[in-house]
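Excluded from the complex is one protein chain; the other protein chains are retained at their positions.
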Amino acid sequence: MFQKDSCVLVNIGNHFDLKTSVFQAPRRGIYSFSFHVVKVYNRQTIQVNLMQNDYPVISAFAGDQDVTREAASNGVLLMVEREDRVYLKLERGTLMGGWKYSTFSGFLVFPL
Amino acid sequence: MFQKDSCVLVNIGNHFDLKTSVFQAPRRGIYSFSFHVVKVYNRQTIQVNLMQNDYPVISAFAGDQDVTREAASNGVLLMVEREDRVYLKLERGTLMGGWKYSTFSGFLVFPL
Partner (left out) sequence: MFQKDSCVLVNIGNHFDLKTSVFQAPRRGIYSFSFHVVKVYNRQTIQVNLMQNDYPVISAFAGDQDVTREAASNGVLLMVEREDRVYLKLERGTLMGGWKYSTFSGFLVFPL
């Protein structure tokens, strides 16, 4: 169980690596992941992928019109094997303002 | 517990009908549902309703300005009776690009 953003962190079990922002599953099961990545003063479209190992699982987008703030959000239930790595990847665009206000959370719903 | 999108599917218990995209509750309890429906290259406003049996429970909207991609997202905790059906309904607008990138997830939080 972990949750990352600019000021809050819950990291029960220490399975979320703060340095690389990668979650590594301690056990096999169904996990719930969700993320909200905020784009600030940026007219580029961004695409954020949730990656499981090296494969994109779901994507989210924030468009090119809003010049203030817009979020690329999505959530998913995933079957995860022990030691699978789950992380966010900015597939397209840039986050000039950094990851401020962005969140990435996950927890085990059901062990298998 | 289920999760539907264009390429990933978790369907523990087989209570989510792949053909009709309807979840039928195996038991009474509180369930968490969330959805992100993505509109692609479409200036129409869409309204997506989360339906419990034949009644809309919550709605989400994606506006008419963004011509690239925009998501109608929402989430809810619901008290669900055994055999209740829960599903998404596109109440307004069309999804010309289909349901690509859209997700719909749910799991039992608390049995009653």
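For clarity, chains are labelled A and B in written order, and residue numbers in each chain start from 1.
Quick note on the criterion: a residue touches a chain if its C-beta (ideal position, glycine included) is under 8 Å from a C-beta of that chain, and two chains touch if they have at least 3 such contacts.
Just so you know, these numbers come straight off a predicted model, no measurement behind them.
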{"item": "Residue, one of B:Ile12, B:Ala25, B:Val38 or B:Leu78, that touches the chain absent here", "value": "B:Leu78"}
{"item": "Chain A residues touching the omitted chain (full complex)", "value": "1-3, 5, 7-8, 10, 12, 34, 36, 38, 65-66, 68-71, 73, 75, 101, 103, 105, 107"}
{"item": "Residue ranges of chain B at the interface with the undisplayed chain", "value": "30, 32, 34, 45, 57-61, 63-65, 73-79, 109-110"}
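The criterion applied here is as follows: only the chains that are shown with their structure count from here on.
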{"item": "Mean-CA-position distance for chain B and chain A (Å)", "value": "20"}
